[in-house]
Structure formats: structure tokens, C-alpha cells
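Removed: one protein chain of the complex. Kept in place: all other protein chains.
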Amino acid sequence: MSKKTTIVPIGPYHPLQEEPEFFKLHVEGERVVHIDIELGYNHRGIEKISEAKTFEQAVLLVERICGICSTSHPFACVQAVEDAGDVEVPVRALYIRSLIGELERIHSHLLWLGLAGHFIGFNTVWMWVWRYRESVLDVFELISGNRNHYAMFKPGGVRRDIRNEDIPAIRRMLKGLDGPIKLFRDAIVQDPVIHARLKGVGTLTRQQIIDYAAVGPTARASGVDIDVRRDHPHAAYDKVEWKVITAQNGDVFDKAVVRIGELFESMKIVEQCIDWLEKSPGSIDANPGQIKAGEGIGHYEAPRGEVIHYIRSDGGNRAVRHKIRAPSYVNIATNRESVIGQSVSDATIILAAVDPCYCCTERMAAVDAANGRRVLSGDDLIRLSREKTEEIRRELGLPGPELALEKALRRLG
Amino acid sequence: MGLAVNLLTKSLNVFHCAGSVCNNCDIEILDALTPRYDLERFGIVLVGSIRHADLILLTGVFNKKSAVRVRRIYEQAPKPVVVVAIGACACSGNYFRESYNWDEPVGRYIPVDAYLPGCPPKPEAMISAIIKLTRKLKG
Partner (left out) sequence: MLSELKTRLGGTVIAWREKSQKRHYVEVSPVDIVAVTGIMFKDMGARFQIATGADTRDAIEVLYHWAFDTYGCVVTIVVRLDRANPELDSISGLCKGAEWIEREMWELLGIKFRNHPDMRHLLLSDDWPEGKFPLRKDYSRAN
């Protein structure tokens, strides 16, 4: 196949100014040879804004850093404040925190699975997975009042209790998820089309993970066995049984396998938390009052990896310095390794594999490495990705997981 | 009006332009397209190119960098085009009004036809907004 023939310039060419993209891939023919990553489209100056907010207000502010990790930032933030002020949190609040965190992990990983399906051409998978995700959002609405941005955390504890009369609904949701997630797992993990499509794609080695200080499923898929919940015990994670999921090859397939495995572990943790909460009334808030001068670090294993907050207090009611590092900050940089040398039809799924915010993934384009001329838009990249899956499916002569999954889900009813 | 006719007789092409977002509004927009809420029954279709758009959905705060981008996108949209600001950030700036990287609500430099507050607004609210907007356009 000659170098230039496979890529046809499609989409508007802007003679005056390059369309600013989050991910700009430089391609030679079909190969990605370089990537520019431009951050800053989401930069809202939150650390500075936090210096003008009280500690309790700051928790609501940081919820809005990332919608899908909506509880992860508050989780780390309140722990940083509590670390600074040496605040002890009542044990019932610790269980509620883990409950909320794991429910979020479930719907976040389901979201990723759906988007991954969307990017490689399984739109039915997307619709089905997101339908099951809705049941988790319904539970959030029941216990917190909002499907997203649940405002459950505060320094010293949590803002709302979990009522025993709501617990059966949580159990029903878990029961309803169990069958379908097992189906997804088998459909994805065992399917030859998915194997051919995702194995060996976008591989990151152990050393690359360590050099870039990457975290989360991105790191665990390459065999780097780190998880803040286990390594730096907090909330109720050392009070319940669960295990860290790792894989060895570091490709997109393994990243999917890790996230699917984590879904089951999260359901286990949720189950154990509600069992405990049902039988153990108690205080949910230490009501700390003044936070003494000092500094604190809080970190938590968000669905994407470690999120870390550092807070410095001068004894007042607001932070003098509030540093925030989301997991995607370290993970997105790994794209500088994982996408180089890969085919442009794999670029979309590789960029999506570290689970960045979905808007950023859509804001991608490819330019000719020789002259900088834009050759592919984000839509084109997604289209190429789906076409590759189709090609593989045809070559293998198989129906692919979508149809198998559809049939199985219909039987489930 | 051409737009209302489109809505009744064929699809409404919707272009989603995200600014500096936390992604919740964007996910809820996608959710609204899933079978549970099924915006597609109103003939709403997401399009990838601004040049085909009948309606632009704006989400997020538009910081200095993304403000430049949204202005250019609006210029490229064939007129008439309907603009809807989804979520508290797009409506007013939300928690980020004090940001050093933000100048003003997007409605001050792009003509917005409908504001849908919420953080994020639920898919039901989006459906309600579409219905109200259609009525307004029909006159």
C-alpha cells in the first residue's frame, strides 16, 4: 500500500487558521508519527478560585472539575482538609464515602465501556451499556437528590445519611446490573473481533508508566500494581473485602479488562457497605469547626486513577493554597508514547483508552506531517476506527460481539 | 419558519459545541439521545459539522481559549441558526465567574435563543426546552 493513497483529505480546510484541537496527530500516510496535545481549553483557574472560598464551598467547587469524577475530587479535597486539621471522621461517614465512591466508579466505567463501543463501531453496545448506567444514576438521585454532582462530602464527614428504606433500591440496582455486566464481560473479553481489534493496540510498557507517573487502570493494565484505596487506606476500603485488578500487556484490550474487573469489585464493595450501614447507626459528621494552620494531602483512587489535593491552611476558613491534580493530567501525557507508530484508525481508541473527558477525545484531528495540512477531522478518525472493526469482522467471517450481545440481552429481557 | 418546518418534517441537525466543561451537561445531552429519553423521536440528530447545523448547543464556561473557538464556530454556521445555552456554566458562568481565565457569559457575544439552567439540567429538562423552543419558533 503506497504511503499517500490511503488518506483522502476530507473536511473543511481552514486557510487562515488551524482549528485548535486537543489532540493533533501528525501522520505520514497511515502512521501516526507525532502528537501535539494542547491543554488549556478547560482551564478555569479553579485553584485560584478556591482561595476565595471557604473549605465547605471549595468542596462544591471541585465537584465541577470533572462531571464523571464528580465525587472523586471532593473525596480527595475533604481528606486533605482533614489531614491538615487532624480531623477524625466518624466511621459511618467513612462507609458512606466508600459507597458513593464505588457507585461512581461503576457508572464511570460503564460510561467508558459505552464510549469505547461507540468509537470502535458498536453503537448498540453503547446504548445498552448506558441504559444500565441509568440505573446507577437513579440510585444517586434517590440518595442524594441529583443524578450528577451529588454534593455528599464535607470536611468532617458527609452531608446526608443513607436511609435504611433506600437500601433495598440499591440492592435491586446491583442485582439488575449483575447479569448484564457479566454478559458484557463475556461478550467483550472473549470475542475474537474485539481481540483482533484491541489486542496489541496502543501498548504502554511498565517502564513508560513509571516514567510518566501514570495512574489508575492505565497503569494497572501494564502490570503496575498501584491503587490508592489499598496502598494508602482510607474511608472504608480497609474494612471491606475486595481486590485490585491488574493485567500485563498494557494494550487497549487490557485497559478494558481491568475496568470490567473493577466493576465487579466495586459492586462487592457497595454490597458490603450497605450491609454494614443497614445495621450500624451513628454520626455522619465530626463538625470540625476551625481547621488549624497546617498543610494536608488527600488522595483517592478515582475511576481514572489517583486524584490528589494539597491544602495549606493558615488557621482561617479558606485555603491559602489548594493544589489539585486530576489523574488525567498524568495519564494523557502517555499518549505521547502509546499512539506513535500506530495506525491512524487506531488513534481514536488509543486516545480514549486512558479515559479522558469525552469532549476532549472528540476534539482531535490529523494533519499531514510533511506540510501541516489538516487531512482528517475528529469525525473522520472515528469513521476510520469503525471501518477497521468492520474489516476485521469481515476477514474473520464472524458476526461480532454486538449481535451476540443483542441476542443475549433480549433473552435477559 | 424554516426551522420549525424542519423539526416537523425532517431532522433537526444539532451541533454540540463544548467550551470549558466538566462534561456533565455533555453526558446528559448524550443520555437524552439514548432510548430511555429518546430525543431522536423529535427528529433531533447530532451532526459533526457546523455547516450542517440548524441548532447549536453550547455547554460549559467559555474560557479565553474556547471563547475564540466558539466565535469562529458561530461564524461558520449557516444562518439562521438557533443557539441554546445548556447548563449554568453556559448561561452565566456558574462557579467560574471569578476565574482569571474567563471574560464574560457566552450570551454576551453570541445571540442565545434559549437558556437552560441546571448543573446539569436533567434530560427531561432538555426535552421540555426543545418543546418550548419549537413552540416559540412556530410563533
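Chains here go by letter, A and B, matching the order in which they are written, and residues are numbered from 1 within each.
What we mean here is this: contacts are C-beta pairs under 8 Å (C-beta built on N, C-alpha and C of every residue); 3 or more make two chains touch, one makes a residue touch a chain.
Because the structure is a prediction, the values reported are computed rather than measured.
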item: Touch partners, limited to displayed chains, of the chain removed from view; value: A, B
item: Residue among A:E47, A:E141, A:D166 or A:E271 touching the omitted chain; value: A:E47
item: Touch with the omitted chain, as defined above, among A:D211, A:E278 or A:E395; value: A:D211
item: Candidates A:V91, A:L142, A:V189 or A:I297 - the one touching the absent chain; value: A:I297
item: Residue ranges of subunit A at the interface with the undisplayed chain; value: 39-40, 43, 45, 47-48, 83, 210-214, 226, 231-233, 294-297, 299, 306, 308, 310, 312, 320-321, 323, 325, 329-330, 333
item: Contact set of subunit B toward the excluded chain (per top definition); value: 64-65, 100-101
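The working rule: only the chains that are shown with their structure count from here on.
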item: Distance between chain centroids, defined by C-alpha means - subunit A, subunit B (Å); value: 25
item: Subunit A-facing residues of subunit B, complex; value: 18-28, 30-31, 34-36, 48-49, 51, 60-61, 63, 65-66, 68-69, 72, 94-96, 98-102, 119-120, 122
item: Complex contacts: residues of subunit A adjacent to subunit B; value: 11-12, 17, 19-20, 40-46, 48-49, 52, 60-61, 64-68, 70, 111, 127, 130-131, 134, 147-149, 357-359, 363, 377-379
